[in-house]
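Here the complex is missing a single protein chain, while all its other protein chains stay put.
Up next is subunit A:
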Amino acid sequence: MSRSGRGRVVPYLLLLPGLLWLVLFFLAPAVQLAATSLYDPAGSLTSGYAMTWSFGNYPDAVAAYGAQLGRSFGYAGLATLLALLLGYPLAYVIALRAGRWQYLLLVCVVAPMFTSFLVRTLAWKTVLSDGGAVVGLLRDLHLLAPDGRLLATPAAVVTSLTYCYLPFMVLPLYASLQRLDPRLLEAAGDLFARPAQVFRRVTLPLSMPGVVAGTLLTFIPATGDYVNAELLGTPNEYMVGNVIDAAFLVRLDYPQGAALSVLLMVAILALVIGWLRRAGPAEAG
């Protein structure tokens, strides 16, 4: 009749492996990272680091690499917006208009992910190369100066970021649009809504969960991405990921790398919470 003692314990037992995993591989490193960010910046790997609660590491890091930090959010924001603008119509057509082609088109969206991230980015480099067809066409159309190029520009980094994360935008959008009841769209039309109003008042609000999930899945990894800026940009396009990469692996300035990492995490978290508050669940009419 009543639930046995074991019945009450089982859920916690089921949680245990996951919790352990999180504590070992997320919480502990995160604490270590935060601690590292407060180490004495004068230390080094050979002489060792002393915990001096050097909060000054943060303003120092921002002063030195504020531009890259800002660029990360700028590029990631732009790429997310582009991915949304490209991905929404795509997801809409696949979910509501594609009929029996639906699954084939979905496979096409996901297919690029079967190749390595690096290979894809390098392929993008070929596509945008100075002698490539895209640059040639843009030059012929006078959209690009005769000596203009795409590689080593912000445009290259942003378009490549968009390309890399587009599937993460399309899939959640597809999932929420696919659940949309077409009878609601008919009802809206019956109640004097023009097609644009049907979209604005019914389709879009009902697909907001997909928009929120898609933008988060695109924006968060794009902000921390450094491969695209590394391969397609110059130091002028470097993002905070490149700086952190260099701090840990080239300059061996662990406290600064850690401080930048923590800053990035906190900033993303703040943006995500703000976005969820605005567009998240229980969107009102």
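Heads up, the rule we're going with is that contacts are C-beta pairs under 8 Å (C-beta built on N, C-alpha and C of every residue); 3 or more make two chains touch, one makes a residue touch a chain; residues count from 1.
Convention: contacts and distances are computed from a predicted model.
K.L.:
Since a chain is absent, check the UniProt entry for it and pick the matching name: "Extracellular solute-binding protein", "Spore coat protein JB", "Polyamine-transporting ATPase" or "Tripartite tricarboxylate transporter TctB family protein".
P.N.:
Spelling it out: the chain absent from the display is recorded in UniProt as "Polyamine-transporting ATPase".
K.L.:
Just to verify: which one of A:G189, A:G224 or A:G280 makes contact with the chain not shown?
P.N.:
A:G189
K.L.:
Please identify which residue in A:A30, A:L105, A:L206 or A:M265 touches the non-displayed chain.
P.N.:
Result: among the candidates, A:L206 touches the missing chain.
K.L.:
Taking the entire complex into account, which one of A:Q32, A:Q197 or A:N236 touches the absent chain?
P.N.:
Spelled out, the listed residue whose C-beta touches the missing chain is A:Q197.
K.L.:
With the missing chain put back, which residues of subunit A would touch it? List them for me.
P.N.:
99, 181-184, 186-194, 197, 201-202, 205-206, 283, 285
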